[in-house]
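Just one protein chain is left out here, and the rest sit where they should.
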Amino acid sequence: MMLAILPMVPLIGACFLCSKRGRAINGPLTISTLLLILGGFGLVRVFAGQPITFRLPLPGPYGPTFYADALSVLFVLLAVFLWLVVALYAPEYMKREGGAGRFALWTLLTLSAVLGVFLAGDLLTLLLCFELMTIASFFWVIQRGDREAIGAGYYYLFFSIVGGLFLALGIVLLSVATGGLPTFGNSPVTPLYPTMFAWSVACLLIGFGIKAGMVPLHLWLPRAHAVAPTPASALLSGLLIKVGAYGLIRVGAFAGWGQTLGDGIRWLGPVLAFLGVGTMLVGVGAALLQSEAKRLLAYHSVSQMGYILLGLGIGLELGTAGELGLLGAIYHLFNHALFKAALFLGVGVIYLHTRETNLYKLGGLWRRFPVTAFLMLLAVLGITGAPGLNGYASKTLLHHALSQAVATGIPWARWVEPLFFLVGVGTAASFTKLYYLIFLGKPTPVKTTTVRSTRLHLAMVLLSIVMVGSGLAPALFPKVAAVPAAHGLGMAQAATVLGGLAFWNFADVSGMFLTLILGAIVCGAGLKWGVFHWQAPRWLTLEGLVKLFIKGASAIGRKGVAFYRLVGAAVGSWGRRLSSCLYRAFTRFDQSRNATIGRIRLVGLSADAAILMLMLTLVIACSVLNSLVRMF
Amino acid sequence: MTTLIRANLPVLVVIAPLFVAFILPPLARRIRLVEALALLGAVLGLGGAGYLASIVLTQQENPFIYQLGGWPAPWGIELVAGSLGVFFLLVVGVSVPVLLFAQGNLAAEVGGAERVTRFYVLYLLLVGAMAGMAVTNDMFNVYVLVEVATLSCCGLVSARRYPRAAEAAFTYLILATLGSALVLGGIGLIYLITGHLNMGFAAQELSRVWLARPHVVLMAVSLIVVGFGVKAALFPLHVWLPDAHSTAPSPASAILSGLAVKGYLICLVKFLYGVFGPTLLQEFAVHRILTLLGGVGIITGSILALTQEELKRRLAYSTVAQVGYLILGFGLLNVTGLAGALFYLASHAVIKATLFLAAGAMLAATGKRNVRDLAGVGRKMPITMAAFTIGSLGLIGLPLFSGFIGKWYLLLGSWEAGLILPAVAILAGSVLCAAYLLPVIRAAYFAPAPEEDWPDPGRPQKLALLLLAAAVVILGVRPGPFLELAQKAAAELLAFY
Amino acid sequence: MSGLLTKVLINYPYLVAVLLFTIGTFTVLTHPNLFKKLLGINIMESAIFLMFVASGNIRGGVAPIRGTTNAEAVYINPLPSALMLTGIVVSVSVTAFALALIMRLYKAYGTTDLRRIAARRKEVISDDHLDQG
Partner (left out) sequence: MLALVFALSSGIIGGLLVAALPAARTRLRNMVVLFFTGSGMICSWLVARQVWAGERLRFAGQLGGLTFCLDPDPLGIVFGLIAATLWFFTVVYSLGYMAGKAHQRTYYAFLLVAFSATLGVAFSGNLVALYLFYELLTLTTYPLVIQERSPEAMQAGTKYLLYNLAGAAVLLLAIVLTAAWGGRLDFVGGPILAAGLKTGLNWLLFLFTVGFGVKAALLPLHRWLPAAMVAPTPVSALLHAVAVVYAGVYGLLRVVYSVFGTTLLGELGFAALIPWVAAGTVLVGIIVATQQDILKRRLAYQTISHLSYILLGAFTLHPWGLAGAVLQMIGYAVLKTAFFFCAGIIAEQTGVTRVSQMGGVGRSLPKTMVAFAVVTLGMIGMLPLGTFWGKFYLMKGSVAGGKWPLALVLIGSGIINAVCFIPVVVRAFRDENKRLSITERGVRVTLMLVPTMLLVVVGLGMGLFPGMVWPAVQAVVDWFF
């Protein structure tokens, strides 16, 4: 019951907000605080290994099921926490941006949908909330209402709709393949038709992959996250894309965590890992070339999702020994949510003061905004994986998983390892660039306005506390949250594996430092030689290719429609011409009463009579012919 | 008395209209009396037909054979009221409402009160001849009755004092006489080789001798098909029909299109099935020719109707198309198809009478001939247009109306004959029929009406229209004896096949 | 060959009938004059009558009148002749009716030539709209 109520709470809040009376109070803040308390008390017991299920007893083909295990609750609490932070941050920000009321409304609705997604007990409920989330968050993206925002909104909406449709198809295939829609919590499933099951997993992979910003389906992400208001960007990047990852974990559960994958879907692990690596590389590469702070961050979201996908892929591939991959992925999900939110919020603060997000127009701002600069530094260190902050912990975990894969003798893992390192360097480089260009470097003449930034900072501080805490005690989060989640998914050995792992070993720490230093060098070199200004030719970028494809498709579509019209018009005109021909012929036949046969002129009646006689001859000839044929 | 009537029923049915026709001329001054008597004659005929039908249907005597003058068959002349005869006698009953309609403004239509009596005389002669065709079993009698009918038809066509009417009548007369000459030639040939004029005996004889002289029989078949074809407006021989039927006064058009054409068709059926027999038809492939001509006639007639601007001409061409259905059905050579064609014959008689009478009423009230000029007539003459609409829907072949049942059996018949093209023609004809009749209804109901005042016709005319419209619906919903008789007749005609 | 010729020669009345019929038809078809058309019809009908009457004839037969001939004599068939009397009556009435119609047409158009009638049809119709003529 609790599970069904939780998503309802923001909805009620939204109704309250709509009814004008709620304008005076900060709706989202109140609601998310309330939810944090409610959820905290109500759901924490699942960490003890006791999942909660609830089914709305509706007749018919579909009664929504809710299900909360450690994984869901982890995400729920994370979501509510982030919302709380953003709710703290948003009013100040939106006052400047305009449309605060609308924003609060959509924020609440999105929260409701997100909670629904995480608490859903079967794929259909998940899909329902997923679609609602898409719709509600779409309004975030188009909040600004200008051309760019609408364009990005289209991208976002279309990709999400396509994702939703693929999810639907995946669900259909799954339900046919397994002979009934499996619910979460009693995985893995034993498919009746393995091939169809594989296809269904592929569809689900596409559907969730779109949401997760998986390359090559990530195109919507940088645009949408860049144009949304910053608090919304924080939530989009921090949490909404995690929905994709969450979904993939659940899909993985159908395939089976902690066991060798069945026939037909053995490809799932490697494919996920490859996609993850690709996502990492593309994201970081594109991020390096960005000059706009929010776009840079957005591309990093892509890249960091790549880490998570890689972790999941390794976890699936290693099968029974894949705990580290899964744990790393979950941990990274958690961490990324924190530091990416913090980064966006920080950039938002700068934007609020300077009305500028172009890195090259900013510079030397640390003097003017020391607090922001400090908090941002923490976040940057977090994402680059500096030891002592949370990013380090999860990346280390993932790295260990990768090493384990190499050790197990999985052939592709060896190739992945240097790439992993490379991406780390790239991340470091691009964040050095970001931080350098905004806070260090030459001060540029930017006009600043004074904004009361207490609340803004408070929000960031909240995040930072968690980040630092998690960074200093890296094993705490996995032990408390990730391990029960992994348990719930069927990885019984997770606690043991985690226990045998030391976060603070020399190899990892030094590796990280090496990465950071290399990153800084790369960044310096890049800035010096202006490599970051390189614009890839259109045909090389995926986006360009997709645009070309869309253009081509729509051109073909238009041609097709033109052809359809042409055919229609041709048929019509031929029909008209034919009918008018017939009409003329028949009217002539009706009136023509004169004819000449040879020299004999037939007038009026005679012509008719002649026809008659011809007819007679015809009949007789026919019959004679017929009887002659019969005789011989 | 009753027994006397019952015993002489077949001949009385024929005699009643003829007798009334003969006593009418001296009474020419007293138009009321003439009208009443004419109606009486037709009603007597219909009543007799009904009685006869009840006798035949209840199997008291089927067929009801009557020997004229008491001479037995090969020498005497026989009247046979079998299922077919009785069926057509009932169809001839259409003449009653048409006559009722005529009582309204016939004088205006034919141009003078003194011509009214002439009209009735011709009308009753035609009805008598039709009744005679229904029951006669003697080939030469058929010829005589055909000639009587032809002459009275020509008279009816030329009833208007209007040069085009005379022209149409002359055309009709020449072609119809040509047709009768051919028919007579055909009868002569049959007589030549069989020595009989009685249909039954001739048929028996023919089935024995035709192998010896196939060419003569073939010649006879051809002559008779073409001869009746001309008169019944079989497709390429229809050239006289549109002029004749569209220039005649409306009641005359109704009876010509509704009844006269059907009489010749019944004679054709009698010859084809009663004299030559299905086997022979099949031997000479005449049935295929008939089906082909019927199908082509349906399509061509319908398209021709579509091209007509003038309402009555459109209806006249529609008759050509509908005759196509009947001919097609005759050629299918199976019971279902033949029964369908016969039922369709009845249905078309009623429908076409309705349509022509409604068109006539509209023409009389508005003076407008063309479909386009009849805009808004539906609101001003609701009853007339309602009848017209019902007739149209019936002709299109909508269920609930009589045309549907005929078409249904025709389609079934064409399936039984293993032919798909006739079915296609039948359906295409339906669609084309909608295409040429619905614009009339559309113009009448949905086009803006002019200012002029067009009243509905008088009471007898309204009554006639309503009667006919009701008949269309009743035949469609409860065809009862008609369908039964048609099926029986078809079964009897094809009994030895 | 001679057999066929004999056959044809013996059946000459039928040949004549066919010839007459052809002449009649040709006349109907080719002559624009209404009278000639009517005559053509009459010729055609005569051909048919001839055929009928010929069919009743038997070579060497006598008229079937009782009491005037001996019982063994071959009678000709009287029935066709009797029928043709009716036919002739019909034909006469048709002719009469056609003549009446021709008169009306002549009055309206002033000619009995179909070609001219066709030419004048329009003007005459424009004179009298409906049937007020």
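Quick notes on this structure:
Chains here go by letter, A, B and C, matching the order in which they are written, and residues are numbered from 1 within each.
Everything below uses one rule, namely that a contact is a pair of C-beta atoms (placed from the backbone, for glycine too) under 8 Å apart; a residue touches a chain by one contact, two chains touch by 3 or more.
What you see is a predicted model, and the numbers here were worked out from it, not measured in a lab.
Across the entire complex, contacts from the unshown chain go to A, B. From the set A:Met2, A:Leu36 or A:Ile135, the residue in touch with the chain omitted from the display is A:Ile135, counting the whole complex.
The chain not shown here is touched by just one of B:Tyr51, B:Phe201 or B:Trp415, and that residue is B:Trp415. Among the residues A:Lys361, A:His533, A:Arg558 or A:Arg584, only A:Arg558 touches the chain that is left out of the figure. In the complete complex, the residue from A:Gly145, A:Pro370 or A:Gly469 that touches the missing chain is A:Gly145. Think of the hidden chain as still there; on chain B it touches residues 393, 396-400, 402, 404-405, 407-408, 411-412, 415-416, 423-424, 427-428, 430-431, 434-435, 438, 442, 445-446, 448, 475-479, 483. Of the residues in chain A, those that touch the hidden partner chain are 58-63, 124, 127-128, 130-132, 135, 142, 145, 150, 153-154, 157-158, 161-162, 164-166, 168-169, 171-173, 175-176, 196, 199, 557-558, 560-561, 564, 568.
One rule holds in what follows: only the chains that are shown with their structure count from here on.
Annotation: B-C is the more contact-rich of the chain pairs A-B and B-C, by number of C-beta pairs in contact.
Once the centre of each chain is set as its mean CA position, chain A and chain C turn out to be 98 Å apart. Mean C-alpha positions place chain A and chain B at a centre distance of 78 Å. With centres taken as mean Cα positions, chain C sits 27 Å from chain B. Counting partners per residue, chain C has 25, 28, 37, 117 as the residues that reach two or more other chains. Annotation for chain B: residues 170, 174, 178 touch two or more other chains.
Contact residues of chain B toward chain C in the complex are 109-111, 140, 143-144, 147, 150-151, 154-155, 158, 160-167, 169-170, 173-174, 177-178, 180-181, 184-185, 188, 191-192, 197, 367.
Those residues of chain A that touch chain B in the complex are listed here as 582-583, 586-587, 589-590, 593, 604-605, 608-609, 611-612, 615-616, 619-620, 622-624, 626-627, 630. Those residues of chain C lying in contact with chain B across their complex are 21, 25, 28, 34, 37-38, 41, 44-45, 48, 51-52, 55, 79-80, 83, 86-87, 90, 93-94, 97-98, 101-102, 104-105, 108-109, 117, 121, 124-125, 128, 130-133.
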